[in-house]
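A single protein chain has been omitted; all remaining protein chains appear in their positions.
Take a look at chain A:
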Amino acid sequence: MTATQERTSSGEVGRDRRRKEDQRLITGRTRWTDNIQLPGMLHLAMVRSPFAHARITSIDTSEAKAATNVVAVLTGEDVKDEQGSLPNAWPITPDQKAPPHPSIAVDRVAFAGEIVAVVVARSAAEARDAAELVDVDYEELPAALDLKDAANDTTLAHPDLGTNKSAFWKFDSAEAGTGGNVDEAIEKARGDGIVIEREYRQQRLIPAFMEPRSVVVDPTGEQITVWSATQIPHILRFLMAAVLGVSEAKIRVIAPDVGGGFGGKLQTTPEEWATFMAARRLGKPCKYTETRSESLMAGHHGRDQWQKLTLSATKDGTVTGLKVELLADMGAYISLVGGGVPVLGAFMFNAIYKFPAYQFNCQTVLTNKTWTDAYRGAGRPEATFAIERLMDELAVELGVDPLEVREKNWIKHEEFPFITVCGLEYDSGNYEAATAKAKEMFGYDELRAEQQRRRDSGDPVQLGIGVSTFTEMCGLAPSRVLGSLDYGAGGWEHASVRMLPTGKVEVITGASAHGQGHETAWSQIVADRLGVAFEDVEVLHGDTQIAHKGLDTYGSRSLVVGGEALVKAADKVVEKAKPIAAHLLEASADDLEFSGGKFSVKGTDKGMAIGEVALATFAAHNLPDGVEPSLDSDATYDPVNFSFPHGTHLCAVEIDTETGGVKMRKYVCVDDIGNIVNPLIVSGQVHGGLVQGIAQALFEEAVHDEAGTLVSASFVDYLVPTAADTISFDTAHTTSPSLTNTLGTKGVGEAGTIASTPAVVNAVVDAIRHFGVDDVQMPCTPARIWKAIHAHDQGGGTPTPGDAAPHFDEQDVADRTAGADDTAGGAQ
């Protein structure tokens, strides 16, 4: 029941256009970075540290250098004066501690997987063979691995810093003047109300885009050309120039076809830097493509927080305050956005609710694990998880339906625009409408009745119903706000519209798609705006020599920021064409109206299509005096506010209480993302987002062993869900158009991921709450669920008798039992 197949307006916008991008992708006519072959191209292989923390005592490269077709071997020592430090664009406090981040480690490694040497050879296979010959001696150092231990400085990740604490960031509604004093609210509730105190774990995740990262650097032209599987060609160009001491004008960055990102390619990487340095030294095109293990081990990770939460409410369930205390694991280095990720969640813990008092505290912590940064949702999934889990706990405390306690506290539709306890202005929304629709589609009351029946009959398969009524802030972001948060850049976006003499239109966008379908959606917008055919619009992006200006794609920003830039550029084209059309039609510009791609003289049948104006402008034989012979227009748009999509997600799971196995039965979501440009593309964004959020709830976790080695470093161990693990979804929409952009759109790229995780975990906990369970740590594996069910009986303490599992040998049983102990995390 997806709302995809209907046309919701007479124009292109709202139509479920099939994507322009597909033709090349379904026929294999693709330009992935790794496809690029250049004459004389050399290939890189990385030598990576097997230790989480160690001093490099010596590196012997002689054997590798002597290997067949090896051209060079670079160590940190070789490049220490040119490599600089990989950038952190968001120092969240003035005193943030951030260790220098060399691309190639010089004398110390700080996580397992860090690059210690680079082998350059004539083929990738020869480079990898020779990488095995690089002999590195390490002196192992104690590693800071556990986040809580690291926060206590038990072991130092970077001894020179003297502490693992990178930055402490706080927002307090009383201090900000946006709300009351949270400590007073909690104190009062301890006396005469309800206080819910919980600690939740946001496990470490890996973005796991399907295309491994790849970079090609060609230094043979006037510009050094960099192809990279990146989300951020413009930011990469700027930062490469800034760090590596090359004029920005001498670097051209191209993001060709990019196979997914999800935040994982929102980074300036050691691999890009190393390839750039190798190409510059050797004067030859160089390529590096990572293996999947390298990708999982050394590409940045996401999430990884402990969340301590205190919610206060009156006895009738009105929330009076929320206090958040976070520990956020940065890994070994402060990455590009780094500590900014939890800060992006700081204003979202209050979610859709009218909390009068709020405080957010976040301590970012350095450890000897892979560095963390943005992963789909970045900060907002963590916030949404926390509050949506807490609202369920509050409902249980009150003995009411979880939707009832939410409704009691949420912002009513007639209260928009609403200024939250964080000082953000939510422009529009209707939580009642989305919830009503979702309940109806879900069959909420029937499922609740079935749940009761299964409870009453002691059915070994129990049903759980999970709720998540989310909102998020996306469309990053108003530059002034970013400035006030000490982010290093703005949040505008750029677009150009070029009118070709044949009437075709070239659109250039600073957004950099990697699967989102911008070529299609942007064509729809321009087709409507200029009254030209969808097929006549060509969208160009992802090459800094073509799309010279932009801030790229992340944070569900492309449509709400980049789309608005496009609208403004297209409108400028019309404005520029108008006096020319008036001149050619021998009319006054004031008498012209533009509609359906045509300028008409009011009250006459005289008119001229914009394509005709474009041709006449190209010829320039007969233009009004002083008018430039061009309709081409640019616009750079800085958003006035964030975008606040919202929605109600309902999930039903069946739990086999005998095995702990989870089966998803039904998932309904009704998202309000404002006006929709292309419902087909939106459905895809929602489905994919849902599965990533569901994966956090049920499957995925980056696991390090006690030595700091990532043990989930292949797709054998890092459990990206398959088709067989997932179900088909019931998605629909309600529409409260955004008031902050012309098209009335809101972001959708991250919505599914942000909303779904708590819906699923709430469903899991709901299914087994009658066993005394009030939490199951993510991912909610069968082992964890089973242990949670049996936490209060003898079941968890009794080892499986050998004869109950005759197909296991004794050693096997012992291993499994020991393993099960490690996955504790059940009821508290």
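Basically, a contact is a pair of C-beta atoms (placed from the backbone, for glycine too) under 8 Å apart; a residue touches a chain by one contact, two chains touch by 3 or more; residues count from 1.
Here is the rule we go by: contacts and distances are computed from a predicted model.
Between the listed names "Tryptophan synthase alpha chain", "(2Fe-2S)-binding protein", "Heme/copper-type cytochrome/quinol oxidase subunit 3" or "Sulfate transport system permease protein CysT", the UniProt record for the complex's undisplayed chain reads "(2Fe-2S)-binding protein". Within the set A:Asn69, A:Gln203, A:Gln223 or A:Thr291, the residue that contacts the chain not displayed is A:Thr291. Here one chain is not drawn; of A:Pro99, A:Gly180 or A:Gly260, the residue touching it is A:Gly260.
Only one of A:Gly28, A:Gly191 or A:Gly221 touches the chain withheld from this view, namely A:Gly28.
In the full complex, chain A touches the hidden chain at residues 2, 4, 18-19, 21-30, 32, 34-35, 37, 125, 208-212, 257-260, 262, 291-293, 514-517, 680-681, 683-684, 687-692, 714-716, 720, 722-724, 726, 728-729, 752.
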